[in-house]
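Sharing a structure here in structure tokens format.
Excluded from the complex is one protein chain; the other protein chains are retained at their positions.
The block that comes next holds chain A.
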Amino acid sequence: MCQVDEDYHDGLDRAEVPSVFKKCVKCKEASAAVVIRAGDTFCRDCFKEYFIHKFRAMLGKNRIIFPGDKVLLAVSGGSSSCSMLSQVQEGLSQNAHKKLRFLPGIVYIDEGGVVGQSVDERVRTVAELQAVFRATGFPFYVVPLEQVLDLPSSVVVMAPSSSEQPASAYKEAVDQFLKSNSGSCLNPKDQDPTSLPVVPEAHTQFLQQLIVSAKTLTARHDLLNTLRQHLLVHTARTEGYRKVMLGDNCTRLAIKLLTSISLGRGAQLAQDTGFSDSRYGDIILVRPMRDYSAKEIAYYNHLFNVVSVFIPSLDTKTTEKASIQRLTESFVTKLQVDFPSTVSTIYRTSEKLQTACGSSSTDDSSDRCLLCVCTLDTSGENSSSFQATLTSEQLSQTKYPARTKTDRLHPAPVELESSVPSGSCCSSGGGEDCGEVESGEGCCSSKEPEKTNLKTLLCYSCHLTIKDMSSVEHLPQYILLEAQRRKRRSKMREEISEFLLDDGVCFRVGD
């Protein structure tokens, strides 16, 4: 509304002026079809050119995707990720210097089981998407979210990144690529539609229990995002991809940014919303759609017939106050109506954020959040896990009444009875767990079942999410096992701390 007003100094004339005659600001000939920002009106052709250019420019500017890289496109079926897929296709079909030179694959995580789709509906949705994917000629993987239950614990451990690539390496890679002219096409290794992984009903039920065990829609969202990301990273690793492209657009990221702040994820903002996210080490998450608004994408998809498949989410048909994520969305979109630069202003803020935990040199996973794999914000420098516990305890008790409303009177520390029988850690041949620790109070002597308290292993925000769960028993095994491992490790480290010369240098004394 504002864009139009600004052009007519006398707002009262507005209805009289046939704005259909407004010209495109770029070619100044064709009549305008789309209003991008205040005053920027493009005709259909110029809009297409602008849209396509922006994608290539984003990749060119950031130089994270190298020629010949295997890049996994995470396509949810939504308009943004389907638009991303169409831009990759577009880029690969360009000639010579404009051509994109990486090797794409597609992954679709089928979340139908947790958003209440029936088996039939899921099959139908997958078939619809497979048709889209097959038409691209790219290899694709359809992965039911239920497979998150079978993940290895290594998913939540930051893997060492494959040697840092200096800026100069980019040009070398381009030259090399041009010389060898290899990788013009991957052998499409399609999944045979008939051999789609069969999802046991028990797995779907387990997953549903897990999501439902979170009492608020806000926590369910958060949990689902976490699980999805773990599965994406795992799929990329097992299929040999080093980069994963996510379809987040700038409207979505603006909402995510404000949501993250409300959820206590301030420390992780840069990673959560930036162009690239290297928290997993060997796999880099990239967000090439972050310059497009949801509006641009919706118009482009409509005008140029980009197929997307609507898939219900946890938010479908919920009111605007159902969750913090939903409320923030409604806040941003409402503001956007009267102040069209709302989204871009928030989004610019996110660009100024620095990656806090960029290249953490330590390979110790214990300073990473068990769920979101970001650097723990709960522990200050040199603080023990005990202090971290205190910190988060205090924060969650005193400062955030909005959250505690959902909690019962006691601030229920989330605990679980370990299923590991006492002493079993020793039978595994020592190694990192017991080694030759001499102090008598080692894990071998403790007869009581070890209690795994997840609190010290989580960042502040994930801790809040877990607090909203009725029980952590529903968490998948890979998370619980890794939690036990970390607890054992930090316990051992405490026990031998007086023998250590330097923090973190030789806690593997047993090896």
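Assume contacts are C-beta pairs under 8 Å (C-beta built on N, C-alpha and C of every residue); 3 or more make two chains touch, one makes a residue touch a chain; residues count from 1.
Here is the rule we go by: contacts and distances are computed from a predicted model.
Choosing from "NEDD8-conjugating enzyme UBC12", "small monomeric GTPase", "Ubiquitin-related modifier 1" or "Guanosine nucleotide diphosphate dissociation inhibitor", the protein name stored in UniProt for the chain missing from the display reads "Ubiquitin-related modifier 1". When the full complex is taken into account, the listed residue touching the unshown chain is A:325, out of A:125, A:325 or A:375. Interface note: of A:59, A:92, A:294 or A:369, the residue touching the hidden chain in the full complex is A:294. Contact with the omitted chain, checked across A:28, A:97 or A:317, is made by A:317.
For the chain missing from the display, the contacting residue among A:25, A:64, A:123 or A:303 is A:303, taking the whole complex into account.
Against the chain not shown here, chain A presents residues 1, 3-4, 14-15, 19-20, 22, 32-35, 41, 44, 79, 251-252, 255, 294-295, 297-299, 302-303, 310, 312-319, 325-326, 329-330, 333-334, 336-337.
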